[in-house]
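Taken from a larger complex, these chains appear in their original positions, while the remainder are omitted.
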C-alpha cells in the first residue's frame, strides 16, 4: 500500500514535539523534510533537513517546494516580546501558508494552542466554535493563524487542521496537567488523524488525552477520527504527592490557560 | 420470562437487513410474521410469511392484524423513479401506519436513512433535531415517513423509532463506510433497543457503529439504550489498500449522503 | 424600471389568498398566469387562466412552460381524506417542482402552513429550524413539500420559500387569531419579499402579522426583508366581546395548530 503523502514538511522539527513527530509520522510519507532554526544531526534515511528562520520568506518558499503536506509546529513556543512573536509566528506563518498556496500543498496541520482560548474557563466547557480568548501575545498569534488558515481554506481551498494543544510533555508535571495533558503518543495519533481523515476543510481540534477531568467538548472535530488512548490516572498519586493543592479561586485554576494568565506583558517582562 | 411481544411483523423480511433481523429479533417475540414482495422459503418454526406489495392497502391491513409491533424495513431501498418511490415508500408506509393505528399496534421501528439528511455535512455534526436535507427522492420519502410517524404519535399515541441507517453491510466496502458503517450485529442491537426501551414516544436515532470518525451526535436518542459494540478499525488496512483516497473537496466527501448527492433526477436517469 | 419577472404562475388562484395575490403581485410581473380547478371569470388584462387538476402531471407541465416564478398556493387547504391529500398536495406538488425543474423556473413560493408544526407549543417559541410536528395529514403533506423543495434546491438549484402561514383571513375570527393572524396585506408583503429578496436558496418563513403575542421566532428568515405592517389590536375588543375565553389547558390552546389538534383521522371522519 502506498503512503498517503510523498513529502511532509515538519517545521519546528528540532523541538520537543517535532522530535516525537519525526518518528510518529514516518509511516505517512516517503520522505520527511525537517525544518528548524537549529541543526538536526541524527537524520534518518527517510529524512532531509533545512535550517532557516520562518521570518525569511524566500527560505520558507524554497522549503515548501515539492511538499504535499506541512506539519507546522515551528515558531516561538511560549510568551515572548512582541517583535519575536511578530516575526516567528505571525510573519512566519503567513510565509508558510502563502508558500503552501503557491506550491499546491494539500493540507497543513498547525500547532495552535490552548492559549488561543486561555481566558475561557473550565466551567464553561466550550466547544471549538467558542470565541477566542487569548491569554498572551503568543495566544494572539495563534488566533491570527487560525483566522489566516480559515481564509486560505475558504478562498483558496487549502485544507488545515489547527490543533489547540494543551500540555504535551513526557508526563504531567503539575496538578493542572492531570487534566490538560496530551501524551506524546496521543499527539502523534492526533496529527496522524489530521493528515489522514478523508476531509478536514478547516478544522479546529482540541489536543488532549482521555483524562478524567474533561475541560472542553471536542465533538465538532469528530470527523478527524482521533481516539486518544492515554490518560493521567497512572501519574495521579505521584503528582498529588509532589505538588501542593491549587487554590480553587486563583485565576490560574479558573482559566484554561493556567499560569499564562498570571504573566504580565512580555515587553514589560523583558525590560525587567 | 415472557417475551416482550407476541407477534412482530417484519416488512422487507427477504432483504439484506430483514434477513439479519429474522435471527436477531427472534428472542423478542413468540412469533415473527415476515412480509416481502419476494417469497421466503426457509421459514423457521417461529416464523410465518406473507407475500404482498406495500401499495396494496388491503393486504397491508390484513398483515398487520394481530401484530403488536412492526419492524418496517420494506419498500424501495435506494433511488428510483418517482412512481416507484410514491407507491412503495409513501403510499406503502401510509398503509403500514394506518393499519397499525386500526389494529392497536404498540410500536413501529422504521428504517429511515442517512439520505433523509444526505445534504448535511460531516463538519456540521448535526444531532437528530437538525432540519432534514434529503439527497434523493428516496430520501424525501424517508422524510415523509418521519413526519407521518410523528403525526401518528402526537395524535394517536402510536410509538415509533425512525432509524437513520447509514451503511449496513457485511463489512465496509469503501473509504466512506469506514465512518458510515453499521454492522449487522449493531443493527440488531439498535432495533432491539428500539423495541425494548421503556418509552420511545417518537424518536429519531442515527444508525452507526462505534467507528473512530464520528459524523453526528446521537445524544438525543440516549433513552433507547443502544450501545454499539463494533467499529471499522479491523477493516481499515484492507479498505485503504484496495480503495483510492477520496477527493476532500468532492461533494460526495463533504456531505453525509456520499455518492447519492452525485446522482441526477431518477426519472432522468431512468430515461437514459 | 422593468419588472422582476416576466410570467408568474399562481396556483390556487381562485382561492381566498389566491384572489388577494392576483392584485398584490401584479407589479412584479408582466403577466400572471392563473391556475385553479375552478374557472376564473374576471380576468384582468395582465392575466391569463388555466383550469386543471394538480394531479394531472401533463397539465401541470404545460402550465409551467414559459414561467419564471411560481406562487404555489393550490391544493387541498385543510384536513381531508388521505387520497385527496395524496393527489392534490403530494402528487400535485411533485408535479409542480418537477415541471419547474424541467422548464428552468427560478423561484417557487409555496404556501406551507402552521399545520406542519401544529404540535409545537406557543411556549416553546420555536424558530424555523425546529423539527416538524404535523397535526394532520394535511400538515404531513406540507412537511413533504418542504422536504421536496429542499431537495430541489440542494440538488438542482431551484430556489424556494416555504411560507408557514398561520391564519390569513379578512380579520381575526376568534381569540386564537388574535395572535395567529396574517392580514391579506401582510400576506402580499411576505410573498412579494419572497419573490424579490436577492437570494432565498431554500428558506422557511413563518407567516404572521406583527401581533402583540409572539408565538415563534422568525429571525432565520430575516434575509427575506419581510416587514409586517398590521396587527390585531384594533380587532381585540370585538373578538373578546364575541368569543368566550379559551381554556388554557385545552390542547387547542397549548399547541400552535389550534383546533386542528382536536380533529380525528380524516378517513374516520369521512366515514362518519
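We just call them A, B and C in the order they show up, numbering each chain from 1.
The rule we apply is simple: a contact is a pair of C-beta atoms (placed from the backbone, for glycine too) under 8 Å apart; a residue touches a chain by one contact, two chains touch by 3 or more.
Here the structure is a predicted model, which means the values were calculated and not measured.
This structure file defines a homomeric complex of 6 copies, of which 3 are shown in place.
The rule we apply is simple: only the chains that are shown with their structure count from here on.
Chain-to-chain contact here is organised linearly: an open path runs through the chains from one end to the other. When every chain is reduced to the mean of its CA atoms, the largest separation from chain B belongs to A. Contact analysis places B-C first among chain pairs (by count of C-beta pairs in contact).
Homomeric contact chain A/chain B: same residue numbering on both sides for under half of the interface positions. One simple way to say how far apart two chains are is to compare their mean CA positions; for chain B and chain C this gives 32 Å.
Rounded to whole angstrom units, the spacing between the C-alpha centres of chain A and chain C is 52. Per the touch definition, chain B reaches chain A in the complex via residues 122-123, 125, 175-176, 179, 211-215, 217, 237, 240-241, 245-246, 248-249, 253-254. Interface residues of chain C facing chain B in the complex, by the touch rule stated above, are 82, 86, 90-91, 94, 98, 101, 119, 129-137, 139-140, 143-144, 147-148, 150-151, 154-156, 261, 265, 267. Every residue of chain A that touches chain B in the complex is listed here, in rising order: 1, 4, 106-107, 157, 159, 193, 197-201, 203, 219-220, 222-227.
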